[in-house]
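To start, the structure under review is shown below, and the notes come after it.
Every protein chain of the complex appears in place save one, which is left out.
For subunit A:
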Amino acid sequence: MFGLDKKDTRMLLVVAILTLCAPFILNPFPTDSAMAQFNAGYPDLMQRFVIFGIFAIGFNILFGLTGYLSFGHAAFLGVGSYSAVWMFKLLSMNVVPAILLAVVISGLFALLIGFVSLRRSGIYFSILTLAFAQMSFNLAYSVLTPITNGETGLQLTLDDPRVLGVSATADGSIPVTSLFGLEMRSTFEMVVGPWAFQFNAGYYLCALVLLAAFYLSIRIFRSPFGMMLRAVKSNQQRMNYTGLNTKPYTLAAFVISGMYAGLAGGLMASMDPLAGAERMQWTASGEVVLMTILGGAGTLIGPVLGAGFIKYFENIFSKINDTVLHNWFNFMPDGLEDFVVFIVHPFIGKGWHLTLGILFMLVVVFLPGGLVEGGQRIAKWVKGRKDKDGSSSATKTPAE
């Protein structure tokens, strides 16, 4: 289907089902139950899942395929957000032109930065991208205040021109973002028994964009172009010696991943029309690196998994507090219960970043392939056990 082989089609379908049914899947607990606080099926959070998924997919096209570790990708996300908000201010509240502009501008920005940074590789490339991103961040905070509105962040106001729309609605408030009239914030709530499922227009737009982005990344991975990028990763010197100029390929990958980041930024602004400089800070770039590595760099599904995983647990962990823990462990004897809660306490609530850091280190040390590799190992182990139980199938060791 769509020019994909059977395995890829299946993967695309799984992702499609997961994203489209997310309001159900992420809402397993009834609204009144004690576990309801662990539901993640509300629009704001689901939007974040898919938007960061897009961001991570884009980052993976650069890092996963070519091995160039960029520590400044958040700059493109920031640039995308700013250009989208400017489109809302100047043209209309329709999200399509805003997202398009975000992609184009961040693509141009990536072209510029990539052209310079890709002259070096390895750690130098990381430092160069980091330097460029920090530079944009500092500029957005200081000199570029007329464009970025500095620390406050860029917001919509009542006296923006909005040539194709209205400056203010009839009742004098700022108009909301929409897709040809369909408001992004409009939500349909379906109540089934004790459950309440929310279907948000903005989320579904993001989900469709994610699917398109995912499809495109599969095509890139399977194309001759993707093959070339992998060749760059495994042995760039050899590519150069065969008389092949790798620069256009790496630059194209850089620009594509920059455009993905811009797309994510544009979507972010479309869901909530404001943009701040902190989106460009290098810790934000670090976050997308974490997502990609945690999920599995160089795999198709990994970045999406990583983004979902981090954003989901960030949300859940921040909500757990000592009372919840005491509830969980109250089957234990009192002293032991207090002890367990005391041990777990630093890792929950505000300690989420500590958990994330430890998890990330464990993944880098023991599981360089991320969650995907973990899944494969478990699958292999299960399969291996089955084989042992059944017929003694000879394990074929390939000749070295």
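Here, a residue touches a chain if its C-beta (ideal position, glycine included) is under 8 Å from a C-beta of that chain, and two chains touch if they have at least 3 such contacts; residues count from 1.
Rule of thumb we're sticking to: contacts and distances are computed from a predicted model.
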item: The complex's invisible chain, by UniProt name, from "Branched-chain amino acid ABC transporter permease", "Spore germination protein KA", "Peptide/nickel transport system ATP-binding protein" or "Formate dehydrogenase subunit alpha"; value: "Branched-chain amino acid ABC transporter permease"
item: Absent-chain contact - pick from A:16, A:139, A:252 or A:274; value: A:139
item: Per the touch definition above, residue among A:128, A:209, A:231 or A:256 touching the missing chain; value: A:128
item: Touch criterion as defined above, residue of A:67, A:226, A:258 or A:369 at the omitted chain; value: A:67
item: Touching residues on subunit A - with respect to the absent chain; value: 67, 69, 116, 119-124, 126-128, 130-132, 134-135, 138-139, 141-144, 282-283, 286, 289, 293, 346, 351, 353-354, 356-358, 360-361, 364-365, 368
